[in-house]
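Shown here: the complex without one of its protein chains, the others still in place.
Chain naming follows the written order as A, B and C, and within any one chain the residues start at number 1.
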Amino acid sequence: MAALRHMFEQPLRIRFAHCDPAGIVFFPQYLVMVNNLVEDWVTDALGIRYADLLAKRRTGLPTVSLHCEFTAISRMGDEVMMGLSVERLGQRSITLQLGCRMGDEQRMSIRQVLVCTSLETHRAIDIPADLRGAIENFSSN
Amino acid sequence: MAALRHMFEQPLRIRFAHCDPAGIVFFPQYLVMVNNLVEDWVTDALGIRYADLLAKRRTGLPTVSLHCEFTAISRMGDEVMMGLSVERLGQRSITLQLGCRMGDEQRMSIRQVLVCTSLETHRAIDIPADLRGAIENFSSN
Amino acid sequence: MAALRHMFEQPLRIRFAHCDPAGIVFFPQYLVMVNNLVEDWVTDALGIRYADLLAKRRTGLPTVSLHCEFTAISRMGDEVMMGLSVERLGQRSITLQLGCRMGDEQRMSIRQVLVCTSLETHRAIDIPADLRGAIENFSSN
Partner (left out) sequence: MAALRHMFEQPLRIRFAHCDPAGIVFFPQYLVMVNNLVEDWVTDALGIRYADLLAKRRTGLPTVSLHCEFTAISRMGDEVMMGLSVERLGQRSITLQLGCRMGDEQRMSIRQVLVCTSLETHRAIDIPADLRGAIENFSSN
């Protein structure tokens, strides 16, 4: 039986600025929310300041692959829950499962592959030891 | 001697998504932050759900005038404080003073005039009585 | 041998506003570009004004599924070519293949499923006859 993966969760209010003329979340805005979630996961759950990783250590985590299913709409004012868990930790890449739900209703599911890169060369590099250790520690909780 | 105006404040983390290739906040993103602040002020401080005002009551608060001074840069990872106070409450318009500071350093100051409109006609209407009352109550605190 | 699908193409300049602190396109901005491309395809290639479809006919084309591969970075100032072709036309859904390339270098590939909805109910509806006819005509060219 598969163990439940450890999840990082964060409540979020759907805002005017997220919504389109149809009155629902404009799908690229979901990806901005997801990027913010990954950023807070690194800073707050892994304990590695995301801004330092990029600006000081010049190490990036760009997205190389993204698979999204939008299963129900979200409207302005909805108080949703964003969630993140680690599916796979590779040598140079991290595969995340991300989601947005309101109560029991799943709004969106994303599988995102990030690759670790040098921001000087934009080439893939090994995930730094402290980041790797923090992710392993997070996943084993 | 002028009394200090009552202020609605909210902490905010400057994110990757706010920043530009110069590594600092892209100025239109400040206006998205300001729009979010106004939204939360209406919902959380005035007690009138912003989403209902728009979607159910079809009453909007578009911006008609905006004066911004950007006095110091904000970088990714900065934990800033956003603030809002009411400068003037008209028959159909609201003038707000908004700001962003980090500690004692003022990053940005905005004077924004919102006008109350019908979303059916996009014409100015009187500010609804409950919204007016809540703003007067907020300002007199 | 598979026939080459008819493609709608549009040049695009990668802008400051598309790029992140790493100096490359922020991936949600690619989705905004793709949304703009779909909009122009409907208006300019299919001959059905996208704004009328939404605002007057209250018919939407929200995204229900999205699969993106980001294979090479794009930098500010790059003059790229965006492309769109129709993979499948269903009763209520449209599957598109979208891409971004610079010269021969593929930067990004997307498979996007749009579903036709009523903007009154946000429920799936049959693709309107004129839109269906225009898509069939486009694909058979």
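We take it that a residue touches a chain if its C-beta (ideal position, glycine included) is under 8 Å from a C-beta of that chain, and two chains touch if they have at least 3 such contacts.
Quantities reported herein were computed from a predicted structural model and do not represent experimental measurements.
In the entire assembly, the chain absent from the figure touches the shown chains A, B, C. Contact between chain A and the absent chain runs through residues 16-17, 19-21, 23, 26, 28, 76. Where chain B meets the missing chain, the touching residues are 21-24, 26-29, 31-32, 35, 54-55, 60, 62-71, 73, 119, 122. By the touch rule set out above, chain C reaches the unshown chain at residues 13, 15-17, 23, 32, 35-36, 39-40, 43, 49-52, 54-55, 75-77.
We adopt the following convention: only the chains that are shown with their structure count from here on.
Summarising the inter-chain contacts, the pair of chains with the most C-beta pairs in contact is A-C. Each chain gets one centre point, the mean of its Cα atoms, and the points for chain B and chain C are 34 Å apart. Residue numbers of chain C whose C-beta contacts span two or more other chains: 21, 23, 26, 28.
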